[in-house]
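What follows is a short report on a single structure.
All protein chains of the complex are present and in place, except for one that has been dropped.
Chain lettering (A, B and C) follows the sequence in which the chains are written, and residue indices restart at 1 in each chain.
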Amino acid sequence: MNLSVEIGKIRMKNPVMTASGTFGSGQELSDLVDLNKLGAIVVKGTALKPWKGNPYPRTAETPAGMLNAIGLQNDGVDDFIEKKLPFLRNFDTPVIVNVVGQNVEDYAEVAKRLDVAEGVSGIEINISCPNVKEGCMAFGTTAKGTAEVVSAVRAATSLTVITKLSPNVTDVVEMAQAAVDAGTDALSLINTLLGTAIDPWKRKFKLANITGGLSGPAVKPVALRMVWQVAQAVDVPIIGMGGIVNGLDAVEFLLAGADAVAVGTGTFVNPAATVAVAEGIADYMEKMSVDDVRELTGGVGS
Amino acid sequence: MNLSVEIGKIRMKNPVMTASGTFGSGQELSDLVDLNKLGAIVVKGTALKPWKGNPYPRTAETPAGMLNAIGLQNDGVDDFIEKKLPFLRNFDTPVIVNVVGQNVEDYAEVAKRLDVAEGVSGIEINISCPNVKEGCMAFGTTAKGTAEVVSAVRAATSLTVITKLSPNVTDVVEMAQAAVDAGTDALSLINTLLGTAIDPWKRKFKLANITGGLSGPAVKPVALRMVWQVAQAVDVPIIGMGGIVNGLDAVEFLLAGADAVAVGTGTFVNPAATVAVAEGIADYMEKMSVDDVRELTGGVGS
Amino acid sequence: MIQTKRIIADCEIIEQIEVAPHIFRSVLVEPTIAKTAKPGQFVNVRVCDCYDPLLRRPFSVHAVNPEKGTFSLLYDVIGRGTKILRDMHVGDKVSVVGPLGSSFDLGDDPNAHHMLVAGGCGAAPIHFLSDALCHKHGCGNVTVLVGAKTGTAILCQSEFVAHGVNVEVATDDGSFGFNGLVTELLDNCLKSTLNLGVNTRVYSCGPMPMMREVARVCRVHGVDSCQVSLESTMACGLGVCMGCVTKACDHHDESCEDWRYSRVCTDGPVFDAKELVWE
Partner (left out) sequence: MIQTKRIIADCEIIEQIEVAPHIFRSVLVEPTIAKTAKPGQFVNVRVCDCYDPLLRRPFSVHAVNPEKGTFSLLYDVIGRGTKILRDMHVGDKVSVVGPLGSSFDLGDDPNAHHMLVAGGCGAAPIHFLSDALCHKHGCGNVTVLVGAKTGTAILCQSEFVAHGVNVEVATDDGSFGFNGLVTELLDNCLKSTLNLGVNTRVYSCGPMPMMREVARVCRVHGVDSCQVSLESTMACGLGVCMGCVTKACDHHDESCEDWRYSRVCTDGPVFDAKELVWE
């Protein structure tokens, strides 16, 4: 049975990756998850310089989902390369770094530094973080902004470039097309849906940042729809995510047109969800006697 | 304690209305819900001529939510006025008709006929139905389309005009502004989020229409965020909805800036949810010693 | 429009039994439903006090005990909701809405013969129906044909025998009773009764393909009264969402051009086979 897939130049032993920001930089969960069993490790959003992140409270539970407004707290790309990357070199699992920036130059510079760092296979451009005031989100909601960032990163690195799309748009296909035209090797979607929650007794927003990003099973129907729409329109590989907790969730995304999937909030529900999802896909393939996972991609009928 | 609110020229004894399409034309639930206890009854989408609706299956359950692709099956405005409206005249609860059309003229014509029908207090313009190919949804995703329909309806009736906004847009405030500028008396939001679901075993979409509208508690964080954003930007009354099942859910919407709320999918969970929500709001006001529900509107702090 | 007054009630579970492999019976306390429910009607059950699963689950009324004020459900554990229901403990309470939908018309001809066709869990409402027919017309005029994939999946046989009705069993694998489809049994039975010129009424509940065949067989034999109880995915169960629709026809001509979408939850679940568009 073949579970391996290719995203740009990245070869993964199975289609399951970690969703950025929900798996730290990999080491934090290495005692509960065998990193060698993952298709790829996508580390959390990394900027040129350290970011302190947003004030607390940063998360709130919602029905079948959660809101987060972490604000991309991170120690910067140099710290990542020096302190986090060496540990990841011990595993034969590709490492993809999620990159954030306040302006186009930042994105490009971070990409340049990762390009020469041994042990990084790809860059995921995060132009859809809803919790950061400057830049970022802004880029992801216009075709022009998307194209700018993607072209800059594309020019700065020969690594596989993945563009992560925001669901907070009228027409996700337009953004996908813009990213492809600007040279992205692959697309990943969805990032979180902008939302909020209020504590009626305290009469206050539950997040210090007021709004945050909605994730988890609650958003799966929206994510699945967008993956399907984008898969109809573009030819680059697609990494589907949004509410995946088990193997069947992942199969839904593959059938909708995804070539690979990522597990985010699912890891909070079950710390070993990523591996469970990979096993669940193999399970499904066995039951349905499918011997190549790539046969599933886009295999949904109406 | 005052629970009454005003939406345009419509005076409601409490801020709780039924969400269009989830309460039929009122009579269907009159044995389980005392229609006199509702702030207003919003009947299902009504067109100029009868619509057959979409093929079955039309609904699918999702985590803390559901998808629907009913396709606005309805018997047309004349049938409504003749057969459904008379029953509603027996109650002292304002009736608001949700109007759909395939082109601007249809909307205007339906509005004209309702304008002269005794017992109709308001019109809710549905330019956000994601399950109908022609017109409808299309209007709601551009400021221009929104303005066109609203102006036409505004010109056709002196009844209170409510414009129902689609959440499937990059900037809901832009649509809200366009509707206000075109003369709407109030805004209601959110309609459903476009989504889909797949049966991995059958390898088929769960809805015959492929995509459908997501509703229920799952969407509450997105709805709440949009209500808050719109309330910051416009001065017309706002009817908030999206995942309201109990009184505290409703209070969250009021605190975010809504003047009234609507209960949709909540009625499927608890057929008497609408009345329970009204009682829940009163309950909350008593506990917090608030004696006018209008004090809650926009009362959230950060 | 609404035949029975519907109620919303928290019902205590007083019995939980596995009657066949992964088939369970739950007995609930609800005097009003026990008194007013008619055969073919269903209840809509909220299996958890949370939002996942969100929607209620519809189950036919399987039996009622007006004296004790209880009614029971017979269900196949196929997914999350039925699993949660199965795992509930005696003494737990569940929210129930009902009785819902249309019911079987038992007819008034004292000499009519009643032929009930049950497939799989379709036996749930057929059991209630057979009981009611016995009381109204006497068990002698009632025949129940029960079908399933295999013998262990044949439901309620002993109960039907206890009622005193004629029972015939068919299994796809021949492990019990007639080796074949229950609809073939129906075909044979109809031949004989009709030859005797007996006014025969057919009632059926089971998988869609089975009921389609039942309807066809009845058409072929010119059976005038053939009632089927449909299933469909329901959101509200109350008649307001228009989600549960099936194609129906007002007049009874085969190729119905002017069909409309009719609600299984309120116009049904029991329909006259002639009023449906069978595709």
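As a working rule, a contact is a pair of C-beta atoms (placed from the backbone, for glycine too) under 8 Å apart; a residue touches a chain by one contact, two chains touch by 3 or more.
These figures come from a predicted structure and were not determined experimentally.
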item: Contact list for the unshown chain, restricted to visible chains; value: A, B, C
item: Touch with the omitted chain, as defined above, among A:L3, A:M17, A:L35 or A:A60; value: A:A60
item: Touch criterion as defined above, residue of A:G39, A:G216, A:G257 or A:G280 at the omitted chain; value: A:G216
item: Omitted-chain contact residue, chosen from A:E28, A:E82, A:E105 or A:D291; value: A:E28
item: Touch list for chain A against the chain that is not drawn; value: 21-24, 27-29, 31-32, 44, 52-53, 56-66, 68, 70, 73, 216-218, 245, 265, 267-272
item: Residue numbers in chain C that touch the chain omitted from display; value: 48, 50-53, 80, 89
item: Residues of chain B in contact with the chain not shown; value: 63-64, 217
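Heads up, the rule we're going with is that only the chains that are shown with their structure count from here on.
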item: Minimum number of chain-to-chain contact steps, chain A to chain B; value: 1
item: Central chain (distance from its CA mean to the mean of all protein CA atoms); value: B
item: CA centroid of chain A to CA centroid of chain B, Å; value: 34
item: Centre-to-centre distance between chain C and chain B (centres being mean Cα positions), rounded to whole Å; value: 36
item: For chain A, residues that touch 2 or more chains besides their own; value: 63-64, 217
item: Multi-partner residues of chain C (at least 2 other chains); value: 51-52
